[in-house]
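A single protein chain has been removed from this complex, and every other one stays in its place.
Showing subunit A:
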Amino acid sequence: MSTLILRTMGRLLAAVLILFSLYMLLRGHNDPGGGFIGGLICALGIVIGSLGEGSRRARRALRIAPRLIAAAGLAVALIAGFSAALAGKPFLTGLWMTVGGSHVGTPILFDVGVYLVVIGATLALLLALEEDAGRVNAGEVEEEE
């Protein structure tokens, strides 16, 4: 699957898309974007990179297993939700404070959680599928039916 064009462009696109995904994540509260879209874009970047470079390199670059990224995202979202309890408010109530003129609050943390979950779950599926397809291509696994 790995062609010269894909290898060259994949790496570049991956870097650009991952950066872009962070931008989309952070601007999300006021402009089109957000954790879900950001997560999809980031996953897309990594998948394109892995198509060129191979999923093994993609996994090494990630350092953390995708399923753990998803679980961590869920944990972050829950922490954001439970932090409302510190202020004696119901679960998932947004807490806000002003830092240097801009508002910072738990919904942003929650959005980061969404971002991580989407990245983790998408990559868990796609990287596994890619490796499976790779094995089929290499003739390691018998075709079914």
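What we mean here is this: contacts are C-beta pairs under 8 Å (C-beta built on N, C-alpha and C of every residue); 3 or more make two chains touch, one makes a residue touch a chain; residues count from 1.
We adopt the following convention: contacts and distances are computed from a predicted model.
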Complex member absent from the view - protein name from UniProt, among "Na(+) H(+) antiporter subunit A", "FAD:protein FMN transferase", "ABC transporter permease" or "Lactate utilization protein": "Na(+) H(+) antiporter subunit A"
Which residue of A:M9, A:L40 or A:L62 touches the chain not shown here: A:L40
Given A:I18, A:A58 or A:V118, the one touching the chain that is not displayed: A:V118
Touching residues (missing chain, whole complex) on subunit A: 24, 28-37, 40-41, 43-44, 47-48, 51, 66-67, 70-71, 73-74, 77-78, 81, 91-92, 94, 96, 103, 105, 107-108, 110-111, 113-114, 117-118, 120-126, 128-133, 136-137, 141, 143-145
